[in-house]
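One protein chain omitted, others in place.
Should a chain be cited, it is by its letter among A, B and C, assigned in written order, with residues numbered from 1 in that chain.
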Amino acid sequence: MIIITRPDATEAQIERIVDSVHQWGLKTEVSRGVLRVVIGVIGPEDKIREKPLGAFPGVESVMPVLKPYKLVSYEFRGTPSHVKIGPVTVGTPEVVLMAGPCSVESYEQITFIAKSVAKAGAKILRGGAFKPRTSPYSFQGLGKVGLQFLHEARELTGMPIITEVMDTKDLELVAAYADCLQIGARNMQNFALLREVGRTNLPVMLKRGMAASIKDLLMSAEYILSEGNFNVLLCERGIRTFETMTRNTLDLNAVPVLKAETHLPVVVDPTHGVGVREFVPAMALAGVAAGADALMLEVHHEPERAKSDGEQSLRPHEFDDLVTRIRRVAEAVGRSL
Amino acid sequence: MIIITRPDATEAQIERIVDSVHQWGLKTEVSRGVLRVVIGVIGPEDKIREKPLGAFPGVESVMPVLKPYKLVSYEFRGTPSHVKIGPVTVGTPEVVLMAGPCSVESYEQITFIAKSVAKAGAKILRGGAFKPRTSPYSFQGLGKVGLQFLHEARELTGMPIITEVMDTKDLELVAAYADCLQIGARNMQNFALLREVGRTNLPVMLKRGMAASIKDLLMSAEYILSEGNFNVLLCERGIRTFETMTRNTLDLNAVPVLKAETHLPVVVDPTHGVGVREFVPAMALAGVAAGADALMLEVHHEPERAKSDGEQSLRPHEFDDLVTRIRRVAEAVGRSL
Amino acid sequence: MIIITRPDATEAQIERIVDSVHQWGLKTEVSRGVLRVVIGVIGPEDKIREKPLGAFPGVESVMPVLKPYKLVSYEFRGTPSHVKIGPVTVGTPEVVLMAGPCSVESYEQITFIAKSVAKAGAKILRGGAFKPRTSPYSFQGLGKVGLQFLHEARELTGMPIITEVMDTKDLELVAAYADCLQIGARNMQNFALLREVGRTNLPVMLKRGMAASIKDLLMSAEYILSEGNFNVLLCERGIRTFETMTRNTLDLNAVPVLKAETHLPVVVDPTHGVGVREFVPAMALAGVAAGADALMLEVHHEPERAKSDGEQSLRPHEFDDLVTRIRRVAEAVGRSL
Partner (left out) sequence: MIIITRPDATEAQIERIVDSVHQWGLKTEVSRGVLRVVIGVIGPEDKIREKPLGAFPGVESVMPVLKPYKLVSYEFRGTPSHVKIGPVTVGTPEVVLMAGPCSVESYEQITFIAKSVAKAGAKILRGGAFKPRTSPYSFQGLGKVGLQFLHEARELTGMPIITEVMDTKDLELVAAYADCLQIGARNMQNFALLREVGRTNLPVMLKRGMAASIKDLLMSAEYILSEGNFNVLLCERGIRTFETMTRNTLDLNAVPVLKAETHLPVVVDPTHGVGVREFVPAMALAGVAAGADALMLEVHHEPERAKSDGEQSLRPHEFDDLVTRIRRVAEAVGRSL
């Protein structure tokens, strides 16, 4: 930790800062410039990360030297992690496709789509049974019945399933069906939920919140790992900017940054990221080129009748076509599909 | 709802859209321009708000005519609402001050601060027992013990208390102590929690998420009202922008917009909004001038020892001084304190 | 300057950094932690601010100790500056009102509005002769004729005039008429223009760009001061965020931050900042409460016929009414009008 004082900081103020750091059990190194005094704090930064150094009179700014995340940091493992979801492993040279409808709507719908995406090359089936919707009047998902339909789609296709859990009260139920739990963007900082999924041994895909910095995303993942569950995937799914021609702004910059900062696998969700069907394929290809370990894509055979996200869902034949193109890009960047 | 077609939309595509609208039980009015066809949908917009009109081939854009919120809209009441929190009413010409520490840290701390802010003019005591923290390694609040200390502070001062609930599992416990429940910015779209607080009869202060539009905030409030609880306050507490010299960007524009759009009272939290102690007073005064019905302010007598938010908490004498200045501005805009 | 190395930085890399700093004529102070090495640079920071320290292998981050602006910094003067615009001084306890139409449209229009706002209490007349418009097909201003009409409005009312200059080629012409030059938000980083207005001795009002940080704004002002012109006003006029219910997000947080960081006077433009007429008064009052030295407001007597910005312009009677309310708030915060 480095503390920079204000130009008008008094000697007494500086002394008080130094004394406090010493009381917390750390050492200091004081450099006096013409305009500012710089106080370097020597010792385990953790001990004082939470101290309100900025609240001391005379302090202009406080700069950490170390990063606030530990278990998720690349340094902690020194090598990329693999996460197993049923028979599928994410984080290897093989790019994994997760596909399915936004919401589970009926037995016929989910099984039809599941078979279709499995045939095209998807390895994991997505589908929402509990749906976070902006409006209380929108379709909220089939709940337990939706989970049962997902279960049957898994029986038919062999694909493991990923589905969202929105609340700690539903966790036991969802965990009984899901092969991978999804934490949605709106719950990225629902810390109670993060802790609880951290206490399961299920894989968890954590989506980045719309205003979450990459650091925030990593800190939320740290909650899950700190409870003992290291089976975590991070998903970029679009942030909120001033742009209105796309639903969100898919931030692919996050992919190489995350690959450098953390050992956890990175998933890209171009469907929510751009939010307009015709632009999804380009962003899916770009996601793979940027280094994603997996893609999540929404597919619906009747988007005009979808109960949610029809506007951005690919039709099965569009998905088929896209898989072929994804495979070529994956191979071009030294991966496979 | 108004549907605008693409320039290359075919007659068959237009017919299919019109037919679908008719099947949903609404009427259409078709205007043909040179480049685009405009399809007006006549009838209750609710019926088709959820239909994926954008998913139909040939559609360029879909524009709603009506607003998606109902119970929270100003039109629904036609007059501002009052919300009672214990003996205090928010939403009247009197500007209400909520003050207290970020976190409840000890019996001594909360009672000392409570007495101090009560004497200065605060009417409601704030203090967190369950704390949403970015890092799992940060102080997470005293939990039940913190609630008990808040209870004792209320006994001593007569001030009702507002405190955050972070998870549905904690709701029963928090509701047993709180006079007003707080939903934090990170949980603004925790829809399960919104529904559950909507089923209590306690006042709820809903904070705007960091990337939430004003419309999103109103839709989240609609969740609570749609469960029958109309005792809702909306709180502006800063959004996330590219600016780094403040912790967040307190969006005071939201105050007059909300006063026009909804009957619910509006609270401004300059402490989190700007996040730097020396700038809090200016933003508090500006919030009152912009039309806030209440202010929420963090106060700590030893910010250098605070377990959270020391950098932005006012000291008691700073709060005292600010109350005097707030009173003058409140009176200048035709209100009182 | 403080340099933090990567955990995998080699001794050779660290040595090379230290050697380079020494070659640039500065000293270093090296602290070795367990995971990172911290290299403090001792000496005039200016000398190495432009050095690409981040480009050295082994560097993780580089943190400046001093601020990059000098002449505009509060420390440089130690007291707030006053800027004289004709007979009016901005930066004193008196809050100054600048008002007038978005564009000068005709002799009748500008003189009518000028007389009206002068009577109501405005001290400076605004009006655009050269208009920056998003579309090439929009009204682009009357140019020289507009400046002549402004001149006549000044003759009639005695009010000095502020008007925008958009290009270095127009500067001589605009400077012949204007009492204060305005640099618009879109030109905040038109560095050629900044330099040239810095070489005049006219007051300059510099508007913050829509994506400009407060630091960027100060650096742009530094361009003007570094050419010798210290008569600079800074204007907050709204930044771009994800919010769509307002045209921009007026960032009033910038007011107290600027008052702390710089000696230059601060102007708030609520008209462009919020961009919706009915919300302008609340934001004007909030701007004064936040500490603005002046307000800029658009007024038009026939907004339905305005050639630009009709949607956000106040009618004269609304302006009259607002002036009364502004006066009360100004007095409440210890200022006058």
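We take it that a contact is a pair of C-beta atoms (placed from the backbone, for glycine too) under 8 Å apart; a residue touches a chain by one contact, two chains touch by 3 or more.
Since the structure is predicted, the reported quantities are computational estimates derived from the model, not experimental observations.
Asks: If the hidden chain were put back, which of C:Ser31, C:Thr92, C:Gln148 or C:Ser226 would touch it?
Replies: Spelled out, the listed residue whose C-beta touches the missing chain is C:Ser226.
Asks: Given that one chain is not shown, which residue among A:Ser61, A:Thr92 or A:Thr241 touches it?
Replies: A:Thr241
Asks: In the complete assembly, which of B:Gln23, B:Thr79 or B:Thr244 touches the absent chain?
Replies: Answering carefully, the residue with contact to the hidden chain is B:Thr244.
Asks: Who touches the missing chain here, A:Gly141, A:Pro203, A:Gly287 or A:Gly310?
Replies: A:Gly287
Asks: Among B:Thr10, B:Ser31, B:Asn201 or B:Ser336, single out the residue that touches the unshown chain.
Replies: B:Ser31
Asks: Could you pull out which residues of chain B are in touch with the chain that's been left out?
Replies: These residues touch the chain not displayed: 2, 4, 7, 29, 31, 33, 35-36, 38, 40, 42, 63, 65-66, 75, 240-242, 244.
Asks: Given the full complex, what residues of chain C touch the hidden partner chain?
Replies: With respect to the unshown chain, the touching residues of chain C are 20, 46, 49-50, 52, 54-56, 68, 132-140, 166-170, 186-187, 189-193, 195, 209-211, 216, 219-220, 222-223, 226, 239-240, 277, 303-311, 313.
Asks: Contacts of chain A with the missing chain: which residues?
Replies: Interface residues of chain A facing the absent chain: 211, 213-215, 239, 241-246, 249-257, 259-261, 273-274, 278-279, 282-283, 285-291, 325, 328-329, 331-333.
The rule is short, and it goes like this: only the chains that are shown with their structure count from here on.
Asks: What rotation angle takes the CA atoms of chain B onto those of chain C? Round to the nearest 5 degrees.
Replies: Angle of the fitting rotation, chain B to chain C: 180 degrees.
Asks: In angstrom, rounded to a whole number, how far apart do the mean CA points of chain A and chain C lie?
Replies: 38
Asks: With centres defined as the mean C-alpha position, give me the chain B-chain C separation in Å.
Replies: The mean C-alpha positions of chain B and chain C differ by 31 Å.
Asks: For chain A and chain B, what's the span in angstrom between their mean Cα positions?
Replies: 25
Asks: Could you tell me which residues belong to chain A and also touch two or more other chains?
Replies: 240
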